[in-house]
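Dropping the structure in here first, questions after.
Selected chains from the complex are presented in situ; the others are not included.
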Amino acid sequence: MNTSKIELLETYLSLYIGHDVVLKALQENDEKYVVVDVRNAPAFVKKDKIKGSIEIPAKDLAQQLATLDKSKTYVVYDWTAGTTLGKVALLQLLSAGFEAYELASALEGWKGMNLPIEEI
Amino acid sequence: MNTSKIELLETYLSLYIGHDVVLKALQENDEKYVVVDVRNAPAFVKKDKIKGSIEIPAKDLAQQLATLDKSKTYVVYDWTAGTTLGKVALLQLLSAGFEAYELASALEGWKGMNLPIEEI
């Protein structure tokens, strides 16, 4: 019975990338990773974002897929880790053939660890 | 390998309904949707709830299934999107043959967007 639990956990966790990988790429200016803020809220609500991340609201992602680069690895994030918006964006990216992950712990976790952010 | 990721995301996301659908139904008095607060906490802890939602604590849902209406679409919510209570309720509803979804982002997200609530 644990087989199905283990399979679910393995697939579920394979959707995510850790903040350590993203932080290292940011610190080393590694351009392989593109961090994407997919929150749909307007700028005055969002206020700040992960340093170096680009903003593509999930609601606009479908129209912007053609502008993305298949040689990059996309890392999407939403407000918190429990919401579905990151997974909505991730599904679009994976279905379009991009390498993509959701940031584990999302913006909430990134800020909770006092990692670099920037104002919007 | 992305196939299993995509399948998991598709099935996972199919469990949820967006706040926009629920808000529109509320604003238009569309009686197709019944929003259900499944929090188990007592009223003085809950304090308020999504406007127009009914309260059926997850712990009482099994006994109340017979009073529900198969022509409706049920939308359950818990405090936050990351908890399991909404999914416990959702599993009961789906297993009993109801059309049902969990509200994406839960009460926390609904309040975060300043959508209509009412006191309990």
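Letters A and B mark the chains in the order given here, with residues in each chain numbered from 1 onward.
Rule of thumb we're sticking to: a contact is a pair of C-beta atoms (placed from the backbone, for glycine too) under 8 Å apart; a residue touches a chain by one contact, two chains touch by 3 or more.
Computed from a predicted model, the values in this text were never measured in an experiment.
Whole-complex tally (this structure file, single sequence, 2 chains shown): 3 copies.
FYI, only the chains that are shown with their structure count from here on.
On the chain A side of its complex with chain B, the touching residues are 8, 11-12, 14-15, 41, 79-85, 87-88, 90-91, 94-95.
Listed in rising order, the residues of chain B touching chain A in the complex are 1-2, 4-6, 8-10, 12-13, 16, 80-83, 104-106, 108-109, 112-113.
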